[in-house]
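Let's turn to chain A:
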Amino acid sequence: MNQAELDKLVEAPNSWHMVRALAGIGLMCALLIVTTYELTFETIKQNKAEVLERAIFKVVPGAQSKTTFIVKDGQVEKLQGESNSGLKYYAGYDDSGKLIGVALEAAGQGFQDIVRVLYGFSPDKQAIVGMEVLESKETPGLGDKIEKDETFLKNFEALDVSLNESGDNLKNEIIFVKNGTKANPWELDGITGATISSKAIAAILQASASQNMPFLNQNIENFKQQ
Partner candidate 1 sequence: MNEANNKLDTNTFIKGLWKENPVFVQVLGMCPVLAVTNSATNGMAMGLATAFVLIMSSTLVSLLRNFIPKQVRIATFILIIATFVTVAEYLIQAISIDIHKALGAFISLIVVNCLILGRAEAFASKNSVGKSILDATGMGVGFTFALLCLGGVREILGTGTFFGIQILGASFEPWILMILPGGGFFTLGAWLLLFNYMKERKAAKMQEATA
Partner candidate 2 sequence: MTTVVAKKTFDHGVHPPTFKDGTVKREIRQFPFAKVLIIALSQHLGAPAKAIVREGQEVQRGEKIAESGGFVSVTMHAPVSGIIKKIGWAPSLNGKMVNSIFLEPFPASGQTIEPSTPCDVDTASADEIIAAIQEAGIVGLGGAAFPTHVKLKIPEDKSIDTLIINGVECEPYLTTDHRVMLEQQDDIFMGIRYILKATGAQRAIIGIEANKPDAIISLREKIPAGLPITVEAVKVKYPQGAEKMLITALLGREVPSGGLPADCGSVVVNVATTAEIGRLLPMGRGIIERSITITGPGVEKIGNYLIPIGTPLRYALEQAGLKKNATRVILGGPMMGFTVSSLDVPITKGTSGLLVLTDHESQLTIRKEYACIGCGYCLDACPIFLNPSRMGRLAKFEQYDAMEKEYNLMDCFECGSCSYVCPSNIPLVHYFRVSKGIIRDKKASA
């Protein structure tokens, strides 16, 4: 260590230098962040929208376009701009603009943590026509079969969620059955070895469907305008 360095060490704290350094660097950092944010904003937005659209089109097979709705004061409204609160309904339409399904999110406890899924409801079939796991920490290779297992995903070609006579709840609860014993359209055929995770999906869908299906059926007209 030479003399110059030693001098620097014993130099008294200079508050002007400190303020200058902090302010200067803070300004520079802010500039850097904002620039990056502005530069990447559009791409990211597009990426995210694509991902969401991909998922929606997957759970509402045949859909070509979508519109997002929210519920405000008990009324279904088209979502203007961005919103982070409340449940969103994604209506999917075919080429001709006809409503073929509504996608919505549901979540519940899985084996390890919360599982978030997106599922599509077809008003014509009165059935769940698609399900996609958005987020799960289920055991890889075991619980995560709910995302990949083909026989399991077959359950969602048409999972019956038709309403009871008074229209305030499901006619038949979505129930979980052991692999290979599915007998009714409202039963969910489980995955061997991943019983808990597949059972969790059944519970999540049952909870969400019994809550949302009566509402969706009542307000289905509102979703029809694209």
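On the choice of candidates, all candidates are chains of the complex that A comes from, given by their letters.
Here is the rule we use: contacts are C-beta pairs under 8 Å (C-beta built on N, C-alpha and C of every residue); 3 or more make two chains touch, one makes a residue touch a chain; residues count from 1.
For clarity, every value in this text was computed on a predicted model and none was experimentally measured.
This complex pairs chain A in touch with one listed candidate out of 1 or 2: 1.
Interface residues of chain A, counted against candidate 1 in their complex, comprise 2, 5, 8-9, 13-14, 17-18, 20-22, 24-26, 29, 32-33, 36-37, 40, 43-44, 47-48, 50-51, 139-142.
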